[in-house]
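All protein chains of the complex are present and in place, except for one that has been dropped.
A and B are the chain letters, set down in written order, and residue numbers restart from 1 in every chain.
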Amino acid sequence: MNFDFLFNNFAELTVTGLAFGAIYALIALGYTMVYGVLQLINFAHSEVFMYGTFAALWTTMLLVGDTDVSTLRGIGVLLCSLVAAMAMSATIALLLERFAYRPLLKRNAPRLIALISAIGASFVLAELMGLRDRVAAWFGLDDNLSEYVSGARINRSMPSVLENKQLFPIGDYQVTSVDVLVIVSAIAMMVALDQFVRRSKMGRGIRATAQDPETAALMGVNATRAVQMTFLLGGLMAGAAAFLYMLKIETTKFDVGFLLGVKAFTAAVLGGIGNLRGALVGGLILGVAENWGSALFGSEWRDVVAFVLLVVILLFRPTGILGESLGKARA
Amino acid sequence: MSKTPSVKGITSSFGSRVAGLPKPAKIGMWIALAVFAYALPLLEPPFISPPGTDFGGVLFTVTIYMLVALGLNIVVGYAGLLDLGYVGFYAVGAYTAAILTTFHANWPLLLALPFAVLASTVSGILLGAPTLRVRGDYLAIVTLGFGEIIRLVALNTEWLGASKGINDIARPPGVELFEIPHLNWDSGTPLLDFNDTTTFIEFGVLDQIPYYWMGLTVVIIVLFADKLIKDSRVGRAWEATREDEDVAELMGVPTFRFKLLAFATGAFIGGLAGALYASRQSFINPLSFLLLFSIMFLAAVVIGGQGNRWGVLVGAFLVAYLPERFREFTDFRVLVFGAALMLLAIFRPEGLLPPRRTVRAKQAAAEIEALEEGADGEETSRV
Partner (left out) sequence: MSEDQSTTTSSRRRVLEIDALTLQFGGLTALDDVTFHIEEGEILGLIGPNGAGKTTCFNAITGIYRPTRGDIRFEGTSIAGHKRFQITQLGVARTFQNIRLFRSMTALENVLVGADAKHSTGMASALFRLPKHRREEREGHDRAMELLAFMGLQKRADELAANLSYGDQRRLEIARAMATEPKLICLDEPAAGFNPAEKAQLMELIRRVRDQGYTVLLIEHDMKLVMGVTDRIVVLEFGRKIAEGTPAEIRDNPAVIAAYLGVDEEDAS
């Protein structure tokens, strides 16, 4: 174990770990909310995220091309791709709810059947993206869209829009503008969501449905609307996560969702599934733990750290750090 | 849902016809079926035999999927435990065989096999003992994590060949007795082709048919074992646990012990399949054990009809054979089987061939009704 490396790069490992963790946390919100309301693991949420990364990528490609852009225009481009990513992810999430879940919920299917449906949906979505060149060809669009659909099974990189500036040092590490942007905007999104679920009428409906669907329905909560809203909010957060991920990592691929999804799920369980604030805590802890772990054991063990952490939590504290409770969140 | 009656109608009429036959005829029919299965690659029937690839090799792959599906069916179909990391046990079996026969020792395959199976069974128990107490859907994620950990450990450990993998895994021992000619259909009618023969039994590089025979034999053995176990206290305990764990426990079933037993049995068969696969392939690397395979195995079980051994055999055949037969669609196989999982979950969660209990129950009721026609109903109330 390489303790020297960990100590010498402690600041950098921690800051970038927090940035990754913030992204995990945003994705984790989708898992945690759906689980809180339906007690289902939305296995396909990883693909909701993945489609968001491509929406951000394509929007940026479309608006930037190969030219350099001014700072002002760059900010505009980034905002556009953020909106595109959120819209894309929200759409996919709603489609999932409509086609993969609602028919099963209607007839009260066992949870494992719903999980199998979600696994199927997840692979369909990932493969459609991985075969996008073929799909475009079916529609005769491959010539027009070749720039966007080519390299369907390899990493595609985002054109750089803004220079990543070094802002201020912590220890030996120069914190960059992307680090700050990712962490700050992720936390801002989460606070906004938390407030929405706690204070708005719709949020109350979601919490009521999470606590007791039958009573909530009797009290006039439209359960289908509440479930839709849950998927929509989860999708929006995953879209924001996808945008921030593209800022930080700058490349994406059709199967990028799986690993991110498992890690986000780990974060959700770590914080206490069903618990919105738990998702943030879990995400940040996982991001940092993963960075420290990869420093100690070597970066090739990075993903193993996350998996082992997942298995260990599920075994020893399946209710997570903050406990499970979407329903119990107080207004 | 709307297609259900027609499929059920066919299977039930076939089933009742088979069930109605006298015992010798039934045994004769099974033997004929087995002989046909063994002879299939020699017959090389047109259309069924996939163009451009070795039919024997394809059929071997099918038998491996069948083995895996039978094993996973015990875990998922009988005991109701969703295992998304089944490929992990397959990998443990394959790697143990590889290490013992070439990488760190030079054992013959037949000596290494029991150890490969033992290793995967032990890994099943080690994984199951702590995890089988967590909730069902959490178990799915824990097993998924396990499958990935096994693969990543293999990928990152030099002692296990890392990303290069392991070469020259031992083949099964052969006894070269005689040559069997294949059929040739080029002229439109089947002719014996003495230029194209298979040596009985030589486990060579080019001719995969003997591997298929080996795989088929193991499938038949496992099939028998599966039936013997299912029709016993063990099988009933699994099903009761799947149906209602709390009640099973209150009816005297030590559910945890039986879940662990199901897990270990599944791991045993998975490890066996992995070791046989490694031996045929003679080469393995971590890419052979992606999560994707766990999902394919699950697709085989769910598509065929979890809980029905013949159903999962059909599912395994579809999942393994179709992409080989229609190679032009190979790129689409994950898409197709993903869609199949989703659509079946929504429209026909019991799979193509569900357990045939309901049918049997109806038959029995009719028979008793016929027998007791005219007899008084007093008997029902007597002790």
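The rule we apply is simple: a contact is a pair of C-beta atoms (placed from the backbone, for glycine too) under 8 Å apart; a residue touches a chain by one contact, two chains touch by 3 or more.
Keep in mind that this is a model prediction, so the values were computed, not measured.
S.K.: Thinking of the complex as a whole, which visible chains are touched by the chain that is not shown?
M.R.: The undisplayed chain, in the complete complex, is in contact with B.
S.K.: In the complete assembly, which of B:Ile220, B:Val234 or B:Leu322 touches the absent chain?
M.R.: In the complete complex, the chain left out is touched by residue B:Val234.
S.K.: Per the definition of touch given earlier, which of B:Met29, B:Ile48, B:Leu126 or B:Ala225 contacts the omitted chain?
M.R.: Of the listed residues, the one touching the omitted chain is B:Ala225.
S.K.: Which residue among B:Ala69, B:Val92, B:Ala248 or B:Ala299 touches the omitted chain?
M.R.: B:Ala248
S.K.: At which residues does chain B meet the chain that is not included here?
M.R.: Contacting residues on chain B, toward the hidden partner: 225, 228-229, 232-237, 239-240, 243-244, 246-255, 261, 265, 355, 357-358, 360-361, 363-365, 368-369, 372, 379-383.
Keep this in mind: only the chains that are shown with their structure count from here on.
S.K.: Express in whole angstrom the distance between the two chain centres, defined as the mean CA positions of chain A and chain B.
M.R.: Distance between chain centres: 36 Å.
S.K.: In the complex formed with chain A, which residues of chain B make contact?
M.R.: 80, 82, 84, 130-131, 134-138, 140-142, 144-146, 148-149, 152-153, 155-156, 291, 295, 298, 302, 331-332, 334-335, 337-346, 349
S.K.: Which part of chain A faces chain B closely enough to touch in the complex?
M.R.: Contact set of chain A toward chain B: 40-41, 100, 103-104, 109-117, 119-124, 126-128, 131, 134, 258, 262, 265, 269, 298, 300-301, 303-304, 307-308, 310-311, 314-315, 318.
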